[in-house]
Each structure stands twice: as structure tokens, then as C-alpha cells.
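Everything on this sheet refers to the single structure shown next.
What you see is the complex with one protein chain gone and the rest in place.
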Amino acid sequence: MHSSRHRLNFEEHRILFDPIQNPRRGISIFMGILLAITAWGGFCYILQWRYGLGASGLNQPVLWGFYITNFVFFIGISHAGTLISAILRMAKAEWRRPITRMAEVITVAVLYIGAANIIFDLGRPERAFFLFLYGRYQSPLLWDASSITAYLTASSVFLYLPLIPDIAILRDRFADRKWLHRFYQVFSFGWDGSPRQQKVLNIGITIMSVVVIPIAVSVHTVISYIFSMTLQPMWHSTIFGPYFVCGAIFSGIAALIVMMVVLRKIYHLEPYLKPIHFNYLGILLLVMSLLWFYFTFSEYLTGFFGHEPTEMRVFWSKVTGTYAPYFWTMVFFNFVVPVLILSFRRMRTIGGVLVASISVLAGMWLERFTIIVPTLANPRLPFPSGIYFPTWIEWGLMLGSFSFFVFLYLLFSRFFPIISIWEIEEGREVGLEEVEERIRSYLPETAGTFNSREKERST
Amino acid sequence: MTNQCSWGEGKIFFWQVVVLVTFYVFIFGVVIWILRLIWLSWQLKDVFSGSIGISLVAIPLFLFLLGVYNYVFWGILLSRKRSGQGRKD
Amino acid sequence: MALWGMVIDLDKCTACQACLIACKSENNVPFVGKQQADRGRIISWLEIISETEGEYPEVRTRFIPRPCLHCDNPPCVKVCPVYATYRNPEGIVAQIWERCIGCRFCMAACPYAAKYFNWHQYRIPESMEKGFNPDVYVRRWGVVEKCTFCSHRLLRARDRAAAEKREMRADEYVPACVEVCPSKAMYFGDLNDPDSVVSVLGRSPRAFHLLEDLGTEPKVTYLMEGERHALL
Partner (left out) sequence: MRISRRHFLKMFMGAVAGLSAGCTDFEKISTGWRSSEKWGNPLEEWIPSICQQCIGGCGLLVRVIEGRAVKVVGNPLHPVNRGGICPKGLAGIQSLYDPDRIQTPLKRAGERGEGKWQPISWEEATAIVVERLRGLKEKRLTNSLVIIAGQFQDLREPLLHRFTDAYGTPNYIRNRCFTPNEVSKAHFLMQGVTSPLGYDLMNAGLILSFGCSLLEAWISPVFQLRTFGHIRQERPGNRGRIYVVDPRFSVSASKADQWIPIRPGTDAALALGMAYVIIQEGIYDRKFVERNTFGFEDWTDGEGKSHVGFKTLILNEYKPFTVSSITGVPVEDIFSLARAFVNRRPAIALGEKGLSYRPNDIYTRMAIHSLNGLSGSLGSKGCLTVQSDVPLTAWPGTEQEESVRFGNSQPRIDGAGQGKYVLATDAMENLPGNILAGRPYPVEVLFLFHTDPLFSHPKRDTFIKAFEKIPFIVSFSPFLDETSHHADLILPDHTFLERWQGSPVRHSSGFSLFSLGRPAVEPVHSTRDSADFLIEVARRLGGGMAKAFPWKNSEDLLVQTTKGLYHSREGYVVSLPEEEAFRQFLEKAGYRIQETRSFEIFWDSLSAKGAWWSPAGSSAEVRKLIRTPSGKFEFYSNTLKNQMKRAADEVGGMERLLADLGLRARGDRLYLPHYDAVEAQQTAESIFTLNTYRLMSMSGVTAAQPWLQETLAPHVAESWENWVEINSERARNLGIRDGDRVWIESRKGKIRLKARILPTVAPSLVHIPFGQGHRAYGRWARGRGSNPNDVIMTLEDTLKGFGILSGTQVKITKA
């Protein structure tokens, strides 16, 4: 990465600089709309704050609803990012190069929103700082707090490190934009692409890729602990940790695909994001869908076969009772749709993968919902079981959460390239040779000799 | 430094250190928080061992993250100096 | 040190709900009004759980008054992130209302659904506030509340004993529900004293605990309906 190439890059990767250089009006307006929806969410929250949590549809047995569902869902999506990009980096999957950045941004943006949803759910949000003053490490909620903090820190670092060379590129590119330039100056750490710098950065990225995977796994495991550490029917289950992690990766990939399709469209990233990427991600999604089904199946079969009455009350309320529509829609969205679409090469087109992903996102949200609500609605003791209907305030906050997430994402794309330029370059320069080298190393060394022996025999 | 929009080395370095210090403060804040939790559980005889167990993972992890950041930060800054002014424009 | 516990004899209980109202009156538990009640937000620290089995005419209904069971191994305490609920040395699972952040984790964790949440700031007409018990704090919005075994009465009894320069007797401390039970189906006392009524009744073959198999070790013991077995 020598400075001579930078100039070349500017031209070649012009589309990547466009959102920063000449932001399109349409996108700005769209961001404005998103901000307005977010503000509406904020208004809903103010109402809830003034009126008490009673503004939501929560009630006595069903004391957690949309907010906790969203919390789990968003934290789940956060796995898109960091985990996928780390795993792909570790696996040296070359097709990762245009995807990693997008994935990592999702993680960071979504974590804030997940954490915010926990605040929405508090009866006394102004007392949230008690967690710091009087926190109690025995509570799984504190495990959550620390693991989410760790994950947020790690994934921010993980997002930041590969960003450094690109910031340097931007610094050079936007030398004429006063504050932008200074901003890039500070954050590029004086990157100039010297071999020593590259080595340091590569070590940093590699270490982070290793570290971030267990952290990510732990985060969602710990979130599942919120439920599985209680004694409630269909929560108190050992499978919950891996089940949640699997679901998280599943929904993460789906979110990533949706984001990729959207950005590809609005920022014209077709040269970078090719059908092959979607094809690969589609396969990954298919694998996760099967894995998810396996976990779901094990979870429910264990409950069903044991036939413990309290467990069964929840079970039947999901399978045939009040929550059956949600449950079966979830199965349809999470398993039937993606498997049907993604199993066939011909349907693994961008459109097909997008449909499957959207379906998975909806399905996974429903999954979180059907895990949380039916158990609460059917407590162990015969108790007037509750029905939960979210109020418009909850819907408002949910919409606000989603639009704020998209807003944050677009905001990021206004200041940083959404595809890692230097990694693409690196792929060109180093990757090709390296892959060839690597593939050669996979194969029997006698390949050449074998051929010559064949030749010899023929002669 | 031909560009008049640019800040001087010192100013840039100042802000970079500010960022770094913020990160330090954050990480040590977290560590102090965790220590506070342990202290509370000790005071209140509330599964002290468990808290220690969790913090045995958590504190080193945060310090490790700090270490990685620190390493990259100084690594990049210092190797630039050692390799001289890489940038020509 | 005493370990406070309760025994409820279901053979004597008549499901009259006096315990429930006594509790509301003693502890300034708000009534929530029709709209909130329809949404399932009634606060009632003590509740009569009823369960009906069978079809007409072969039916059977069981009534179980359920206060907080003050588990010795309380699932709610374990999950509280801010020490707002804790088991005190005398076995009372207590609650610090001004500490609670309202996350409702304890409610989700309690297998007995014994915890209640203040979904709003419940307001009652000013004239009715005169009926508030000044010994008990009036909870504000957004916090979880539950039965305290009327621990303010323990404080009162202990202070009275201290003022009279003597030890407090165990029978000086009785929660409001036990005090008013018309059929005398509820007993209260010190479980550490092997000769106390609750200890004696607790050894009855009729004795059982709610959801015993969860291992929460509740300090509220129930006596089954049916023939006499207990010594009392």
C-alpha cells in the first residue's frame, strides 16, 4: 500500500467515496425520515416515562414483552457482525473482504439499541446507575451488563482497527475539507502504510478476531441465562445458551444480507457485492436455519417428551393455544421459507436470498417473542393467566429502535467507506497469490509429478 | 503539511492522546466498577466466590482489550516515526 | 436469632379473603381501578389461588392463600441486580423499594408469582389517604413490591420490648393476615424454636410446601385438607 496507489484507488473506488463526498439528496431525506421516526419513538418514551411503565401493555404475569424481545433480538443481530467477520477472517475466506466492514458496523450500532431497550424496560430508568453503585454480581443481569460492555468494547476496537488504513485514505482524499480532514487525521494515527505499521495492524486484527469470538458467544449465552437461570417452565433449560447463540448468528446473517442488498442498491455497490457473495451467505444462512431447527426441535421435544404439566401448559399454549399463530409463523419463516429458497442453487439469487433473510428476521423476532411471552403468561401456579397486547407506545419505541439503527448505519456510511478499501486492495495484491499458494498447499505435492508420470506412461 | 486544513503534529497527537486516555478511563472505570461489585459482595457476604470467579474473566479481558488497543495505537504511531515521513503529499 | 415462618392449614382455610384485605389495609397496597384491573395489574401481596378439577357434578376446587413464601433459597433474591431484595438474617425476604430499578427480573424468577409491580403512580382520592398506615412506606411508581411478613410489626414489637427493657417474645410479632384470619387457619412464629406452633405443625404429616421440588425451601408451610394429624 504505497502512496502511489492511493491516487489510483481514488478513481477506482470512486463509488465508495461518493456517499462521503457527494451525499445523495434522497438518502439525506431518508435519514431525515428515520430521524423523525426515532424522534417519535423518543416522544413515546417520554410519555412512558411520565406515565410509568403502565403505558405499555405489560401486566401481572406477562411482565416482559416487546422491550425485552427487542433487546434479545437486537443483541442477537449484533452477532452478524463481529462474529461473522471474525470467523471469516480466521477461516481466511477471501470472499469476506467486501463484507466484513458492513457486518462490524451492524454490531456496534445495534448494541446501543439493544442496551437502550433494556432501559425502556426499566420501571425506574433514572435509577439505572444503581447498577454501578450497588450492582450485584450474582444477578445474570449484571453478567449481561459486563459481557455486553465487553462485547461493545471489543467490537468497537474490532471495527476500528481495520478502519485505520481507510481513514488514512480518507484523510488524504479529503485534505480540503477542514474538519473532516482533521477528524481523519486524528483517527488515522498517522497511518502511512509502512510495513511495520501493517504488521502491527495485522497482529492487532488477528488477536481481535480470536478474542471477539468467545466474547460474542458469551454475550448471547449470558442473555439466554436471563431466562434459563430462572426456574420457569420452558426457560429453565441447558440448551438455551447454544440455542440463543445459534439464533443470534442466524438472525445476524439475515440482517447482514438485508443490509448488503439495501446498500448495494442505494450506493451502487454492484462491483463489490456480487451474486457470489449472496450465494455464499445464503448457504451459510441455510446451514444456520437447519441448525436452528435442530435446536428448536431438541428443545421442544425434550419438553414434550418429559410431559411435565407446567412445562406442557406453556408448550400447548405455543403449539395449539393462544400463541400458536406466532409459533407456527416463526417455524414457517425460520425454517420453511429459508430452506425452500436456499436449498436450490437457482433460487439463491440476490432476490431469493433477500426474501429468505427478511423472512428469517421476522421469524427470529417472533422466536424471541414466543420464548419470552408464553412462559410468563403461563406461570407455574394456577394464576389468572395473562394475555399481552402491546400498546402503540411499545410499537412506537420498536419502530424508533429500528429506524435509529438504520439511521446510525447510514450515518456511519456518511463518514467512512462501507467497504474496506484497503482490504479489497490487499486482496488484489496479496490475496490472489496467497490463495493460490494456500490452495496449492492443500493439494498433494505430487500433483505435478503425477501428471508427468501419466505423461511418461502414455509415452 | 502543505494543506492548511491540517492540524500540526502536536495538536493531532494531543487529540490522539485524548482518545487514548478516554479509552483508558473507560476501561479502568469498568475495572473499578467490577472491583466495587466484588467489594459489595464481600461486604454483604453474597456469593463472594462467584463474583471473584466472574471478575477473574472479566477484568483481564478488559485489560487485554486495552492492551490490544494500546499496542496498535503506539505501534502505528511509533513505526511511522521510525520509518520517517511516509506521506509525500 | 429467630427464623420467621408461617403455617397455613388448608383444612381450616375458608377462602374468605380476609387475609388479603388485611394485608392491603396494613401495607398501604393501592387499589388500581377498573381499567388497570382489567389489564391484570391488581396488586395483592397475598392472593387466594384457586384450582378446579373435574366436570359437573364431580368437581373439586382447592383454595390456597399465597403470601410471599419467604423462601430460604429465594430465586428472586439471586437475580436482583441491585440488592433491592435480599434475605435478611431472620429469614424475611425483604425489599428496598427505593433501591428497586424496576427491571422485574425478580418477578420473572419467582415461581410463585408473589411479586407485584407498580405500573403507575397509583393515586387514590385524598380523603382515602387518611386511612394509610403511617408505619408503612407508600410505594411509588416503577418498583416491585411484595409481602414483607409485615416486618414493620417486628420492628415495632422489638422496639416496644426494648422500651420495656425486656426480650421480645415471639408471639408479639404477628403479620396482619394471621392476625385477622377468622377461622384461625394461619399460624406464625419462630421456626428455630422447635416447640413453637409453626415448628410443631411443620412436622405434621399433613405438611407440604408449594412447588416443593423446586428447592426454594419456602418458610410458608401448608397443611393438607383432610383428617387431623397435627397435635394442635
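Order of writing sets the chain letters: A, B and C. Residues in each chain are counted from 1.
Basically, a contact is a pair of C-beta atoms (placed from the backbone, for glycine too) under 8 Å apart; a residue touches a chain by one contact, two chains touch by 3 or more.
This is a predicted model, so every value here is computed, not measured.
Trainee: So which of C:25, C:121 or C:192 would be touching the chain we can't see?
Mentor: Here the residue in touch with the unshown chain is C:25.
Trainee: Thinking of the whole complex, not just what is shown, which of C:9, C:145 or C:190 touches the missing chain?
Mentor: Going through C:9, C:145 or C:190 one by one, C:9 is the residue touching the chain not shown.
Trainee: Sort through C:83, C:119 or C:188 and give me the one touching the missing partner chain.
Mentor: Only one of C:83, C:119 or C:188 touches the chain omitted from view, namely C:83.
Trainee: Residue-wise, where is chain C in contact with the chain that is not depicted?
Mentor: 9, 11-18, 20-22, 24-26, 31-34, 37-38, 42, 44, 48, 50, 52, 54-57, 59-63, 83, 86, 88-90, 92, 94, 96-99, 124-128, 130-138, 151, 154-156, 158-160, 163, 176, 179-185, 223, 227-228, 230, 232
We adopt the following convention: only the chains that are shown with their structure count from here on.
Trainee: Give, as an integer number of Å, the spacing between the C-alpha centres of chain C and chain A.
Mentor: The computed centroid separation for chain A versus chain C comes out at 45 Å.
Trainee: Centroid of chain B to centroid of chain C, CA atoms only: how many Å?
Mentor: 50
Trainee: Could you tell me the distance, in whole angstrom, between the mean C-alpha positions of chain A and chain B?
Mentor: It comes to 25 Å between the two C-alpha centres.
Trainee: Multi-chain contacts in chain A: which residues touch at least two other chains?
Mentor: In chain A, 133-136, 138, 142 touch at least two other chains.
Trainee: Could you list the positions in chain B whose residues touch two or more of the other chains?
Mentor: 40, 46
Trainee: Touching chain B in the complex: which residues of chain A?
Mentor: Going through chain A, the ones touching chain B are 3, 132-138, 142-143, 146, 149-150, 153-154, 157, 161, 164, 172, 175-178, 181-182, 185-187, 189-197, 200-201, 203-204, 207-208, 211, 215.
Trainee: Mind pulling up the chain C residues that touch chain A in the complex?
Mentor: 36, 39-42, 47, 49-51, 66, 75, 78-83, 99-105, 107-109, 111-113, 116-121, 141-144, 210-211, 214, 216
Trainee: Show which residues of chain B lie in contact with chain A when the two form their complex.
Mentor: For this pair, the touching residues of chain B are 3, 5-7, 12, 15-16, 19, 26-27, 30, 33-34, 36-38, 40-41, 46-47, 50-51, 54-55, 58, 61-62, 64-65, 68-69, 71-73, 75-77, 79-80, 82-83, 85-89.
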